[in-house]
Structures are given as structure tokens and as C-alpha cells.
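Apart from one protein chain that is not included, each protein chain of the complex appears where it belongs.
Here the chain labels run A and B in written order, and each chain numbers its own residues starting at 1.
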Amino acid sequence: MIKKLVISSKNVDFLNKINELSGETITLCDQCGTCSGSCPMVSEMDITPSQMMRMVQLGQMEVMDTKAMWICASCFACTVRCPRGLDLAKVAEALRQVKLREAIDHIDIKKIPEDEVRRLPQIALVSSFRKFTG
Amino acid sequence: MRIGVYVCHCGGNISEIVDISKVVSFAEKQPDVVLVKDNPHMCSEVGQKLVIDDIKEHKLDKIVIAACSPQFQGPTFMSTLEKAGLSPYVLEMANIREQCAWPHFDFPEEATKKANNLTNAAIAKVRLDEPLGKKTMPIGRRVLVIGGGIAGIQAALDLGDAGFKVYLVEKEPTIGGKMSKLSRTFPTEDCAACILSPKMADVLANPNITLLTYSEVENIQGYLGNYEITVKKNPTYVDPDKCTCCDDCTEVCPVVVPNEFEEGLTSRKAIYLPSPIAVPHSYVLDEQACLGIFPLACGKCQEVCDPGAINFDVYPEEIKFTVDTIIVATGYDIFDATQKSVYGFGKYANVITALDMERMIVHASEGNPIRPMGKRIAFIQCVGSRDEQVENENCSRICCMYATKLSQLLKRSDPTRDVYVFYTDLRAYGKGFEEYYKRAQRTGVKFIRGRVAELIEDSQTRKLTLRVEDTLTRQIIESEFDLVVLSVGLRPNEGTDRIANLLRLAKSPDGFLQEAHPKFRPVDTLTDGVFLAGTVQGPKDIPDTVAQASAASARATRLMNRGEYDVEPVMAFVHEESCDGCGLCVEQCPTNAISLSSRDANSDKSLSPKVAKINEALCKGCGSCIAYCPKDALDLHCYSNDQLLAQIKAVLADKKNGEVRVLVFADDMTTYRLADNVGVAKMSYSLNSRIIRVPSGSRVTPKLMLQAFAEGADGIFIGECEEKSSPYPHSVSTIKSNISKVTHILKEEGIDEKRLRFVQFVTVMLGGFVNNINSLSDFTIKSGPIPAQKRKRLGENINERLFK
Partner (left out) sequence: MKIPYYPGCSLKTTAQNFEISALAVAKTLGIELIELPRWNCCGTVSSLTSDDLMHHLAPIRNLVRAEEMSENLGGDEYKLVTLCSMCFNVLKRSNLRVKENPDELKKINDFMYLEKDYSGRVEVVHFLELLREIGFQKVKEKVKNPLSGLKVAPYYGCLLLRPKEIGIDDPEDPTVQVEILAALGAEIVNNPFKTRCCGSYQTVQDKYAVAELAYDILSRAQKEGAEFVTTCCPLCMFNLADRQKEVVEKYPEFRSIPVLYITQLMAVAFDLDEKYYGFDLNYVDPRPILKEKGVIR
């Protein structure tokens, strides 16, 4: 089903909030796709990194329901290649923080199998908790 | 001195607010004024005739016209004076319309007082006007064109055909530049070499063009009408008149080096023909590659040369000549793709640049392919352009079109090829470009919107896997190609940097040379007599380059054709008896117009042996130098120190006790014009402001500012145009430096530095002007006039305080 895109000034607050949280001017993105082409995790994502930027640019709050920002590994490949000099890692972080600051964690220690917890080096657990909790 | 004053009613525009009779009677009382008249329309035939008749009848030698803005009818009245036999520079106008009646339409009484005040200032200034004549400087008919690519060739041909003497200097052994390397040109697919060769031949045939190839400009001294050029001509060791291009020499030459013309894809010998269409059409011996000439290591080429064209007993030549104007056409370099390491250029065998591809297509179409092309070919756009990661933000303009061209040439010559162009935008803006792009699509070239993120090479097959997002379908492509062509952007080249330094030419933020004004002077530079043509000014295609080259020659012709050119008499001059030859001013002049030279033999022996002299061909009349002279020896015609002080005194003369007054020094180009525009819009601003016109804010020296405060000013405002539009180099930094010197002294005297303000304007900032003036005015009203004691001290020992 092809969706209709509604562009209005209603959600400019959302764009402004993400701009502020990330410190980046998201309207600078010209949708070249370099970020998506550089992303190691893109095949696991539901939308591409450039699509994520697009949705934020257009104030589409539905981006908060997508998974891409949670699959991001913060590897900064996009950041070092963006021809507009944008730091996409910061934008993904800002989007995550919008959810996380509502006290909705993206990780539940109880759901991780015990043998995995025993196996994982603490650096993995610590970094995962830092990234996915508020 | 016999001054005549005329007060204009301006058909009611002035007289409905300002009481003309009061202005007339005020003017009558002023010393040196012998005649005062008023008239409904001074600028009309009647009004002008009145002035001309009065000048003759009453032997008037200076004229004041209190009317509209000098920027409005100034030229009219200047020619009126000329018709009457007077110098046009003994005229002063009091702006009692745009800068008095109109902004103060609600306050007729105050406006009348201000009109008197402004008329007084005009009279004070005119008293010191010098009867200067219109100035011209001689200029000859010689031009130097630096760079022998298509831009230089076109400019040289235009000027040579017009009868000017042209020196065309090219550093390569042949002219032709990058265009000679191209296969076909978009959008018509003309063969580049075929359309270029006739032009190159014309250059050689033109009797007015002296062609110096394998030569570099080593030094440029001088100025418009007198540029002294030193060129170093390198020896080719082959006499072009004798060489028959038989090729016997290359067969015996033992040295093999990469062939630069072929972008290193093939090799050449140390002795070689620079290009198939080389002009001069002769072999050349590359001294660097040769085994040795001094002493002679090999010499085999000379042995086999039948015509005896090879001569090792030649040396670099220094050629000196003088020209009147210069055209810089030094071209570009392609972006060094090794900087974009993610594409592996220089490491991966099958990654090439578009220029490599041009050569490959030329050879392939001649039936001599120089390397395999494969079947799956990808073009990557925007390499080195629009990319903050390599610090080149600009678009290189031609890459979209040349990729459209190369891709369809490849597809048409072998339809079994699969050719892709990976782009971010497809810029097909020019004549025939969109149609050409459609033709490429029709031919079957596949255009994919996505900027390629990385290339990975298969170390066995050497094929490239390209990773990119097709942004239009939001899918990731990981696809293998036989050949990847990088559409590299255009960058300024080394030769350009060198010439820019020699001529002190400004650079744009993108690194290319900067034009004097982006809209109205696209081929001029801020250096008089130096013009730009072609890609040296910025990336562009061949039609635009040729247009610009013709434009540059037209601009040069415009300067040279009359045999002389006009100069404004607003120029610096030296009070030689006050100058002590200290030379502080020399380094401060932004156009290097000041130099120290020895005084005349019959000068007063008690004076310094050296004295400052102004080169009027270089002086722009900004007045920046004046602030740096501790002896008040530097001055400016038409806006002298004495004149400005007289105006300052005059506008403060009627100030009453307790009143405050703000002086506004308005630069001619912008702030004065802006103030006029404010008046035209009938916007009001504070009555206690008085505007004084200056050529540039940099004319307002620290001494003048202190004197102004001392004479009664309570606030000073300096208005200037924006740096990027300024015809005066460094005016803004000079103003800031002047202001900081004054602020320092204000602080020492306990005077609030906020009484002195500086703003850069544009002529449409009407609200900005009003707000700024009112703000300063309100501030001075609130702070009150400067206490008399402090004021007095500001006027004391000014030079000692400024130059300690």
C-alpha cells in the first residue's frame, strides 16, 4: 500500500529537538546515500540511515517506531564519510535518547540467557547497557 | 575667493519643509560668499543657465548648491561648472533633501536649522577645494596572456585580431591545455582536437601574437600601463623550424618515462612530440628525463637527426618585456583522487579518472586501445567535489555532463557493455544538456542515484565491488565492475597559485581566483588591468570558457583602446615639507602605491633625504595611509584633512550648551547611498545627527575622530560597505584598527567607548540605518554631552598620544 506523505509545519518541533540534541543541522543532508553505503549493519535494518535522516528532516515522528537506530553500532563509518560533514552517529543517538529518556530501556538483562551472560565479556555488557538504557 | 551659493526649492520637495529664505539669509552672512540665489529647480535648464551666467558675470570661482544628494545630481552640476569654464571639482553640494528635508519632514524648524548647518559645512569644504582637472593616464596596446589553453588561445586571438600586441606564455612545450586531451566534447560530441587545432594554428599564424612555449612567467612588476614581465624560456634543444617530426630520434633514445599527455597510461622517450596536435609542431627534449646534456651522456638522437634540428648548445633564456594589461588564463588541475583513499585510486589497477578515460577512448577509436576496458563499467560522480571530507565544498560543474558523455560514448561503441553512472544530482543545466542526458538514457546508460561509499578490490581478479545505496528505491547495491571511472572535480593548479602571489590576486573560498564582483565584473580582478579567463576563475565548460576569454579581451580592449584611461582625482598626496621619510606608510598601503624615493636635487637641504611618493596609477583613494603618518604629511585630494576638519567644525558650530550631536561618517559607496534611500522612503531618524561624506570609512583617521570629539561631537558613527563588496582592500580592518586606537584613548580619559560605533551596511538596510543612528543618538542624549574638560584633553597632543 503506497502511503501518502503529509508535510506540515506541525512536526517542526521534532526536527528542532533532534537538531538540538544531536548538535547537527539535519536539513543539510542532501540524501546522497553515502552513509547507507558505508553502514556495516544496514542489511539488518528496516530503513536505511539516509532514510532515517529523511524522516527526521520531514518531521515524521513515525521514525521513532523504526528499528534502524537500535541496530546502529555507533561505528562512525557514516560520520567520517558524510560529504556534508554531518555526524549521523549523533543523530541516531539523539533519536535513541528520545525514547530512552522516557524511561523506556532497550535492553532487559532478564531476557539475556544466563549462559550468554556468563560468556560475554563485561565490556560488551557495560557498553550495551550504556547505549540502551536512559 | 568668490563663492556662489544656490538654494534649490526642488519643486516644493525641499521648500515645503525647509524655509528657503532663512537658508539664503544664513548663507549671505558667511565669509567669502559673494552671491546667494534660490530657484525652484536648480537642475533644470533654467537653473543651470543661471549658474553659468552668474559664474561669468560675477566672476565666481567656487560653487555651493544646497539641494538634493550629490549622488543624484552631482554629475549634472559638475558638467554645468565645466560648461562655465570652471573645474568640476570646485563644486560642493549640501544634501538638504534626502538627508534633511525628507527624513525630518515633521520638524520644519529643526530641518531649517540643519539645512543651514549643512550649507555651512559645504561652504567650509568648498573654501579648500582645489581646481583639479579630470585626470587621464596613458596606456599602450600590449597584452600578456598567461596560459595557452583554450581560454588563453581565445583571448590572444581576439586581441591579436583587434590589432593589439599579444605575448602568449605557456609552460608546456605546446599550447592546447586540457582540451587537447579530450576525446569529444559535450553536448554535440565534436572531436576536441579537431576543433582546437585550427585555433592553435591561428595563434601561430597571427603576426600580432608572440608565442612563448615551454616558458614560465618568473616575475611581474609594475602597474596598469607599465607591467614589467620577466619570462624564463626553457630550451627544447630542438629547432622547431628544422624538425620534420620524422620520429627517427625516438627510436634510438634509451630513456622511457610515463607520457604526461596520455596521463601516464603510455610511455614516451626523453625526446618526444608533446601531443599529436602540438603547436609548435616539433619534437622536444625533456632535460629532466634525458640521461644528461651537460656533460653529454648519450647524444644518439642528434646522430640520427637528418635535418640537424637537435642542438645541445642552448640555454634557458630570460626574456623581458613590458605590457599594459594582463590576462590570467592558467587553467585547472583535476582533483588528486589519491586523496579519496576509499576509492583506491593509485592502488587498484582498474580504478581510473575521467581524464584517463578520455585518452583511452581516443586511442580505442583510432583502433589502438591502450588498456582493456571490460564490459561492466561504473562512473562515480562528485569525486573531490561537494565533499567536506576532502575540504572541497564546491561543485565542479562539468562532471555530470562529461560522465553523461563518456558513458554514452562507451555504450554506443560497444552495446554489450553495461555502463552505470552513480550520481547525487544530475546537473544538466546548459544549452542542449538535458537533451544530451536523455540521449544517454535512450542509449541504455543506467543512472543510479547514490553516492558510492566504498570500493573493494578482489585481489585475484582485480575487479571492483562497489557499495552504494540506491536512494530512489532505498536498497543497498553491492555489485562487481571491471572498470571504475572516477569523475574527478576541478581544482586550482600550482601555476595559478604562483601567478596569484606574483600579482597579489585574491582567492575565492573555493581556492580559485576571485573576480572583482560576482555579477557585474566577472572577468575583472581588483588589480587594475589584470583580467581572468577560463577555469582559473572557477570550474566551467568550454563554451563558458571561450565566452569568458572573449569577455576578458573586451575588458582589456576597453582600457587600452583610447590610448588613455580616466582616473578620479580622489588620490593621496604628500605634503613633502612635512614628510620625514620614515616610511611607516609604505607597508600600510593595501595597493603598494607608496614608495620612498630621493628628494629633488634642489630641495631644502634641511629636509630628510628620502620622501614618500604616491604612484597615482596604483592609488585607489581610500585614505587608509593617512592614519599611519605621525607628521600629518599624508593627505587626500577632494577629502583633505583640513577640509574634513572644516566640515566637522561647521556642523558643530551652532551646537548649544546641553545639546548633543552625533557625527555620521558615511562611505560614499554604501552608507551615504543608504542614508539617501532612507530619506527617499521618508523614514525619520534623530535630528541631532550630521552626515559627512567620505570615500571610505578608512579615511576617518584616529586623529580626525579625536578632533571631532574635541570640537563638540558627542557620538561618532562610522558606516562602511561590507568587506566583500568593497573596492578598497582592507578598508574594514583599517577602520577597526583606527577605532581601537581611539577607544584606547577614550578609555584613558574615562569616556564611554560606546560613543564611537562602526557598522557595515548594505544599501537596502533602511531600518538598520535608522535603528543604529537612533540608538547612538539616544545613548548620547542619555549619557549627556562629553564634559568640557575631557573634551579639551582629547584635542591635546593628539599625534604624541597616537604614536607613542
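Here is the rule we use: a contact is a pair of C-beta atoms (placed from the backbone, for glycine too) under 8 Å apart; a residue touches a chain by one contact, two chains touch by 3 or more.
All figures in this text were calculated on a predicted structure; none of them were measured in a lab.
Every shown chain touched by the omitted chain in the complete complex is listed here: A, B. Note on the undisplayed chain: of the listed residues A:L28, A:I104 or A:A124, the one touching it is A:A124. Contact residues of subunit B toward the unshown chain are 341-342, 456-457, 459. Touch with the hidden chain on the side of subunit A covers residues 20-23, 40-41, 43-44, 71, 73-77, 79-80, 87, 89-90, 93-94, 97, 107, 112, 116, 119-128, 130-132.
Simple rule for what comes next: only the chains that are shown with their structure count from here on.
Chain geometry summary: the mean Cα position of subunit A and that of subunit B are 47 Å apart. Here subunit A touches subunit B in the complex through residues 30-38, 42-43, 47-48, 50-51, 80-85, going by the rule given at the top. The part of subunit B that touches subunit A in the complex is made up of residues 342, 382, 386-389, 424-425, 449-454, 467-471, 474, 476.
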